[in-house]
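Inspection log for the structure reproduced underneath, given as structure tokens.
What you see is the complex with one protein chain gone and the rest in place.
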Amino acid sequence: MADEEKKTTLTDKEAEGQKIRVFEAWCKKCGICVAFCPTGALTSNEDGLPILTYPEKCTLCGMCELRCPDFAIAVKAKEKEEK
Amino acid sequence: MADEEKKTTLTDKEAEGQKIRVFEAWCKKCGICVAFCPTGALTSNEDGLPILTYPEKCTLCGMCELRCPDFAIAVKAKEKEEK
Amino acid sequence: MRTATDQKERLLQGNQACAEGALASGARLFAGYPITPSTEIAEFLARQLPKVGGKFIQMEDEIASIAAVIGASVTGLKSMTATSGPGFSLMQEHIGYAYMAEVPCVIVDVQRGGPSTGLPTKVAQSDTMQVRWGTHGDYYAIALAPSSVEECFELTIRAFNLSEKYRTPVIVLMDEVVGHMREKIKLPDPGEIKVINRMKPTVPPEWYQHFEINPHFVSPMASFGEGYRFNITGLTHNPEGFPTDRPEVIREKLDKLKNKICHNVSDIVQVREEFMEDANVAVFAYGIVARAAGQAIRMAREKRMRVGLIQPLTIWPFPDEYIERILEQLDLIIVAELNQGQLIGEVMRVVRGKTRVRGLFRYDSELITPDQIFDKIREEK
Amino acid sequence: MRTATDQKERLLQGNQACAEGALASGARLFAGYPITPSTEIAEFLARQLPKVGGKFIQMEDEIASIAAVIGASVTGLKSMTATSGPGFSLMQEHIGYAYMAEVPCVIVDVQRGGPSTGLPTKVAQSDTMQVRWGTHGDYYAIALAPSSVEECFELTIRAFNLSEKYRTPVIVLMDEVVGHMREKIKLPDPGEIKVINRMKPTVPPEWYQHFEINPHFVSPMASFGEGYRFNITGLTHNPEGFPTDRPEVIREKLDKLKNKICHNVSDIVQVREEFMEDANVAVFAYGIVARAAGQAIRMAREKRMRVGLIQPLTIWPFPDEYIERILEQLDLIIVAELNQGQLIGEVMRVVRGKTRVRGLFRYDSELITPDQIFDKIREEK
Amino acid sequence: MELIPKVTHHYLRTKKKFPNVWCAGCGIGIVMGAIIRAIDKLKLSRDEVVMVSGIGCSSRMPVYVDFNTLHTTHGRPLAFATGVKLAKPSLKVIVITGDGDALAIGGNHFIHACRRNIDLTCILVNNQTYGMTGGQFSPSTPFMKIGTTAPYGNRERAFDISKLAIASGAPFVARGTAYHVVQLEKLVEQATLKKGFSLVEVISHCPTLYGRLNKEGDAVEMLKWQRGHAIPISAAGKVPPEKLRDKFLTGVLWDIEFPEYCEEYDKVIAEAQRRD
Amino acid sequence: MELIPKVTHHYLRTKKKFPNVWCAGCGIGIVMGAIIRAIDKLKLSRDEVVMVSGIGCSSRMPVYVDFNTLHTTHGRPLAFATGVKLAKPSLKVIVITGDGDALAIGGNHFIHACRRNIDLTCILVNNQTYGMTGGQFSPSTPFMKIGTTAPYGNRERAFDISKLAIASGAPFVARGTAYHVVQLEKLVEQATLKKGFSLVEVISHCPTLYGRLNKEGDAVEMLKWQRGHAIPISAAGKVPPEKLRDKFLTGVLWDIEFPEYCEEYDKVIAEAQRRD
Amino acid sequence: MDKTKKSIETDDRYEIRLSGSGGQGMVLAGMILAEAVGINDGKNVVQTQSYGPEARGGASRSDVVVSSKEIFYPKTIKLDLLLCLTQEACDTYYQALKEDGVLIVDSGLVTQLPAREVHAFPFTQLARERIGTPVVANIIALGTIASLTKIVTKKGLLEVVQRRAPKGTEEKNLQALEIGFELARKKRARKSH
Partner (left out) sequence: MDKTKKSIETDDRYEIRLSGSGGQGMVLAGMILAEAVGINDGKNVVQTQSYGPEARGGASRSDVVVSSKEIFYPKTIKLDLLLCLTQEACDTYYQALKEDGVLIVDSGLVTQLPAREVHAFPFTQLARERIGTPVVANIIALGTIASLTKIVTKKGLLEVVQRRAPKGTEEKNLQALEIGFELARKKRARKSH
């Protein structure tokens, strides 16, 4: 059930292939992920929503995901990347 | 008023001239005064009531009075003795 | 935010009017613990009390709050606290202490939905019976219930006055809507307000009995530090304040607690009535529900129905006498409450079957509306 | 001191019989805080519970005690606490939580003189109304009141059974004399005792709703750690246990709390009656006062007066129906209580003026005697 | 597989419960993530975890996680949790509480849980204010800071929570921050593994109330403050004392062994049955 | 002048109140004597002294002394006393409490009074049991000692009361015994003079219950135990550590300065009136 | 028994709801409106608000009942005017509006409009663009209300905003109010075309 739930809430074709994904419905635009991204890969759009403006900078370190208070940002697993 | 009270409760001609006085009505015969008299001047009678059996040993140190939990034993003031 | 002191009329929240009433009564200590929907009373007094040399303290919980209030009152300050259901439940032991030790103080209960944590931000009137029976043992409560911002102000003053006059805790029983709504109010000049202070002893300290038995059932009250060195205890005590186990002294004490309330009901009980002269139907409602009822009876009157409003400003002691007096003329009493039926039991007790009594209860977090009351009148008539 | 297990009949204190009743019902956790005159229940269970693999814990206060009881109950243990007035007042917030969260548990209140610290070692019945109205918000209480050592045992078992059956706290309302007196009692064999356990869910975890709405008003109850991962809260909640602010869900919840009691009064309410077949006068008395009344009515019968005894074993819900039924035949009901008049209000509410109701109140720390009741009967007849 | 926060989402009650109630940037959500990851790392089954909380913003956490959850009354979660643990000692009982919940109204249960040493894991979200009721000062609000009930500055001192826990008898006491989220996850893990009462005090932030009233900026600013003021206890010796003055230590502050209550009680049962 | 205990009787409510309720040899009466003498020494007028207590054997003390006396509820005397002091800071407020009163049900008020640092003098009679209710174990009953509710031995640890008070913020903490009555008098005197919250923990004895249940002998024996186990803090350095193990320190354990609450509140008043 | 009121007529109520989400200042706007109407314009007024189950976040609304007579029932029953600053607020409350009631929305945030006459203005966008902060959107909306309806005078609003605005923000707030007055004037003009 929980899994079905996740699918309906989170599945998004567009996310495929991306390093980072933001769930707009949950994101409160607090700016934490952007402020503390160690590489500056993220920026905020004018509404405050985080955008991976510099995907090449992203090291998949996961800090944005770990610090997001709203479970609203996900980082692709490193292993997958390496495959 | 408090003073009147004291008189009716405590005045006792017999106490005059004594070094120690025990108020029987308040004494619970716990034996503390006797046990910790530094000179052994006090003993208990068979009911447990403290008696100044050896008045000559009493140094008027006051410990019996200080340790009595029932305010039931009084030691003559040293100054008075010295007068 | 500056307050509009330059103007006569102000737009105040019920909670704020209650706090203003406390200041106007001379309250000089507030001890409390925040809880929705009463918190504004504390916040306002935290700001205002020091301005008049009074003191605000936030205690570690509600139990400590009412304890500090009692401690301050016996030391001479008019004192109060404010809370809501969960905090009011926690205060019960100490409210009982205040009854027993006959300590004047005011406790405001801004009611929200219950039981338990319930609905912190929603309106209810479900602490009504708790005010009367919440602590263990026999006691007699005074509780006043405002229905408007103006009444919040006035009844808080009255609460302090009754409290000082009868040496007893008084409860101001508000609710979330009354506490949070804003209305216009003209605060009177301090000189216009009747303030009653506790009676002080006139006898010398040696003769003084803190719990003296006298024909008025209220003993003059010295404060700590004034040269009277008395004892106060929550154990059942004799007039001097020392614990007793003598049956006749015990009875005398409990009779005193009862009689100072029961022999003074005509002074304590206030009922606000509307259109009752010729009414054969009455809506009985207090607090915020009386506001809906006020509108409903006007709707009924427009339809030429002889309906009136009985709004008890004093909930406890319950207005037995008023109801008994008005009973003859009534065919029907509708008791409207924001609970599952609490005061209706009291009404039924007093009515003793002589008139039909019907309840209109709402407890889903919404107000009873004028329409609902009007429909109920039509349906039951 | 060894217990006389070799013998069938034993001389037990009321408090001890209450504790034995708890053990016999399968209670396996006691959390409490000592207070006269209830302490023997804790002391006895501190010794006995570990013998049957149960647990006793002395908490830091009464608030924590009832909290631990609730925590243990939702984790599957039958749990209880015991206290007296001051502790009972402190427990009020959490008793409300137990009503709201529908947690079975038993709370014993061994009454002493109040209000406040009052008379710790003296008898009273002045927490009677508090049991019904002590916590904030709407709720419906079950309270049972024994008058003998045997009834202490039986009604404690019944308290656990009702508590489990209806998923609700149940109060055993004793008093100092009942708690401390010793009488003979034959404890039944475990096999003879009817023990009810809470209903368990039969649906798979995904379908399970801890607060399911169903026609019985009682939801099956899973415990923590059994594979059902539900939420419990004191906030008003939906059937799944999550906070809600939807009026219809709120109403449904509060109706459920009410209906599970009110639709089952015939199962819950027990009244013990004596000589009521032809009685035109009834003495209404509970607990220890029923014992004096038992003697008094026999004195009256010897004088050929048609007097009977109504002894509610269930105080709450109040036996409305029984009284209504018996009303016709009665000219007079004498309500005898060890307080300033509490249950008499309930009797009057139900009687609705159809019969004379008179009170015999004593609150000076002594018992009402058979003579006093007999005299009252003669005087009022 | 779609891109979702790797671990946490599996433990969330996503259905209708999100977005959560917390304000934008509030630290509580960060703490919740760390707790979930710690539990996941420990491979605890969801059925054997009970999360108990009091009342407050932080105490709203249990609603969101798919464990056995018990949202109790203000200040008393440790007392409820004591009953839960006693009834079934095999359960992992995690208590979520706030500085007001645990230390104001709940202070007594806090010191007694420490003293009694019953195996509970207490995560205390210390945001230095009563968030839920609108920003009043709390027993951990620093001297002279502003609260809605301290408009002229708070005249009370803050508890040193960890010191209080140690003095009360807690065998495991740690401090972390919302900022140091990786460390926090480890601290929660260690605390959960500890047999006996364990406390993790988490320095968190309430931008909406405390931050605004005290002009400490938004969530990002407040997290930066945490970064700048936390000194790992391992490094404390190397920092000159004058630099420590307005800082606080993080990491495991105290870790001793003492008999756990439930285990002791098993001995009581054995002894009682032996004597019988 | 007749021979009466020199100082104490002048302060007693002798009328009908004596003999007192305490059991033969109970330490509470000894503590009361020391308090009276300290007050006498300080030349405080009886009118300016308020004695506040909770419920318990020790808390019965106010009934006997001719001050302003307030016998409150179980566990809460410090909260009542806070109100008394705030209302009239010129009064000397002395709180009498027991180990159960102050640390079981009253633990929260205790730590908060320490933290808040309001000028109260708290005399805590620690007899390691609930005397009044018949000898149940208390939060200061040592591990494995017997109480009526710990028939198989107490499985909880005792608080180190003084340590708890210091950790909670109390600026003055002392420990004495009923046996060392002269020292006790001095400690009470110092505590009373201290501006701010002061605690004197008095190790006392309950021969009737604790003594009997634990076979520790009568009052005399128990006083001897105190004599044998108290180490003055001044001498602590000279005692080898292994000898300190089962002993306890006496004397002034902690004495620091910190702004007192009532004085701080006067600043609040000044500030509020300035802004107005 | 001392306070008897005799008027039979029910009040000529005008019911207003200001709705949006947590940070949009709906409660403050309600207070300002109520004070302007009640204290400055001298009518009777009651202002109430509804708190969600949560203390913060989520929907926020503030209701104002205005009447020249005594107001008994303090809450709104059927709205004469509804302001919505979020889509959610509009969806939730729009049924409570009378048939001939006035609906005002933030055109930037409320995009799915109900099938009825709507006054839509970009309050938030204007606040951001012209004052530099979105927080004064509520004040702009108040100005619009004053200008679209007769329920509150501009003078009253101006006085209250002057009195209530936190120190240092008076200027911005008055500016916002002016923008609001202006907006509706333009709209009215447009309509008359």
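Letters are used for the chains, namely A, B, C, D, E, F and G, taken in the order the chains are written, and counting of residues starts over at 1 for each.
Please note the rule applied: contacts are C-beta pairs under 8 Å (C-beta built on N, C-alpha and C of every residue); 3 or more make two chains touch, one makes a residue touch a chain.
Quick caveat, the model's predicted, so the values are computed rather than measured.
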{"item": "Touching residue (missing chain; options D:33, D:133, D:242 or D:322)", "value": "D:322"}
{"item": "Chain not shown: contacting residue from D:301, D:352 or D:381", "value": "D:301"}
{"item": "Residue among D:78, D:291 or D:376 that touches the chain left out of view", "value": "D:291"}
{"item": "Touch residues of chain D, complete complex, unshown partner", "value": "1-2, 4, 7, 9-11, 36-37, 119-122, 177, 180-184, 270-275, 288, 291-292, 294-295, 298-299, 301-302, 322, 367, 369-371"}
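Here, only the chains that are shown with their structure count from here on.
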Partition of the remaining chains by touching, absent chain E: A | B, C, D, F, G
{"item": "Interchain contact steps from chain A to chain D (minimum; 1 if touching)", "value": "2"}
{"item": "If a chain touches chain C and chain F alike, it appears here", "value": "D, E"}
{"item": "D-E against D-F, pair bridged by the larger set of C-beta contacts", "value": "D-E"}
{"item": "Interface residue overlap between copies chain E and chain F, same or different (over half shared)", "value": "same"}
{"item": "For chain E paired with chain F, centre-to-centre distance based on mean C-alpha positions, whole Å", "value": "33"}
{"item": "Between chain C and chain B, distance of the C-alpha-averaged centres to the nearest whole Å", "value": "57"}
{"item": "Shared-contact residues (touching 2 or more other chains) in chain E", "value": "13, 22-23, 66, 73, 105, 107-108, 112, 133-134, 139, 152, 265, 268, 271-272"}
{"item": "Multi-chain contact residues (two or more partners), chain A", "value": "1"}
